[in-house]
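Structure incoming, see below.
Removed: one protein chain of the complex. Kept in place: all other protein chains.
Up next, subunit A:
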Amino acid sequence: MNQNKSYFVPSLTIFAVSIAAFLVFKSFLPKKLFSESTVNAKNVVIDSLLLEAIEEENTAEEGDTLSNQPISFAAVDGITFPDETFSDYRGFQHLVQFYEKLYQLETTQQGNVRIAYFGDSMTDGDMIVQDFRTNFQNEFGGQGVGFVNITSESAASRNSIKHEFSPNWKTQSYLNVKNPRKPFGVNGHVFFANDTANVEWVKYKASKIKNLTELYNPTLFYGKSSNKSGKIALKVGNDTIYKKLSPNKLVNTLVIGNTTKNLKVDFIKADSIPVYGLNFDDGKGVHVDNFSNRGNSGLPISTFNTEVMRQFQEKLGYDLIVLHYGTNVLNYGSLNYTWYEKRMKKVVNHLKECFPGVAILIISTADKSTKYDLEMKTDSAVVPLSTAQKKYAIQSQAGFVNLYTLMGGDGSMVKWVEETPASANKDYTHFNYRGAKRISSLVYDQIYGGYQQFKKLRANRKPVKPAVKRDSVTVKTDSVHVE
């Protein structure tokens, strides 16, 4: 063939046949090149109770009775919020005691309110929670970052406090350990300074964020042990100060020193003493503790030891526990979440037993997208999961925030990722700092809206009972739902 002959027609032929060939290939070759296999390497963070639960999953479908009837509430302290429907359920009624504490704080400027915020990778590095904390502290006062772990996988990404630790700490987490050597703390972790050859240390430095510029009243939390010779050392100016640990009770506290900007604590001969973490707060206003764990489904909370938690409650005095989970339950393969609903209901009831009188707020999964036919759309598991979360919130008498609808419902994650500036990351699951701020405002605004409603109802109530003080409330076991 002559090299210079026009080759347009063969070119068109190749092109046309290639398209036909593609249509043929497409019909019998696999649709996806890389399957979305979940890796089960030993170092991937997944919560072991979740894996177990999925394995034992009970597929029995329960009759859906909740969604048809209006939800009405019994009065608490003479306050009754209006009836709600299943679809718009928010359950402010179950936050009345928390609101009362806020009200006392706001009107008398006394006392303090404490919130435990449990979460997964969404709140890693204090994302969402740091803005949530700022919202409360700006409105009601309070300074300090709250309870901080000894070691944390996300210490590097945390902005609200600079946190470093020696690599020789032995960490046990409720994420993958069922029977820890010593019970877990309220943070779901227990840390041991068992390396006798080298000193274990932990270092904190306050950030520049408003309300968090100091490490207020640093207080160490540790547990019970037969080792009575453990001590800690810290530097104040040029002197090294030693303090003895007395691990006599299930939960012990030790005030380490005065409010400061930097703190480094060495642990000496402290092996086998369960160390939990340090708390930094100024004792007034609102304090929010972030207990986030990558890979957590929420189920590990069921391993909390009631006695230990009650002692934590005595010392820290939680008024509200927020449970923000779901991300890690989304990709497990089925759209039936009955098993998760049942187990989380137990978790909530267990928390009520551990922390008598505490109000509980469930935050649903946020929107998350998956690719369907070349297009990113809301994952088909998001709605069933958020519905399951709403169900256990109702059944266990907890407040509820539907984050999925609040952030815009169907297709909202795609928008959050693709808008400029973006609010969420390219995994179409996690928020960036901007998005985290938006999310925390959505959650805060709903809680605050309920509080405003509470104040109106409180003003209009008949003066029958005095305001309830914390700890005088009897534990309400949910008789209807005990299994």
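One rule holds in what follows: a contact is a pair of C-beta atoms (placed from the backbone, for glycine too) under 8 Å apart; a residue touches a chain by one contact, two chains touch by 3 or more; residues count from 1.
Everything below uses one rule, namely that contacts and distances are computed from a predicted model.
Peer 1: Just to verify: the chain that's not displayed, which of "Chemotaxis protein CheA", "NADH-quinone oxidoreductase subunit I", "Spermidine/purescine ABC transporter permease" or "D-alanyl-lipoteichoic acid acyltransferase DltB, MBOAT superfamily" does UniProt list as its protein name?
Peer 2: Matching the unshown chain against "Chemotaxis protein CheA", "NADH-quinone oxidoreductase subunit I", "Spermidine/purescine ABC transporter permease" or "D-alanyl-lipoteichoic acid acyltransferase DltB, MBOAT superfamily" yields "D-alanyl-lipoteichoic acid acyltransferase DltB, MBOAT superfamily".
Peer 1: Residue by residue, what part of subunit A touches the chain that was omitted?
Peer 2: So the residues of subunit A touching the missing chain come out as 1, 3-27, 29-36, 38-39, 41-45, 121, 124-125, 153-154, 156-157, 294-295, 331, 370-374, 376, 425-430, 432.
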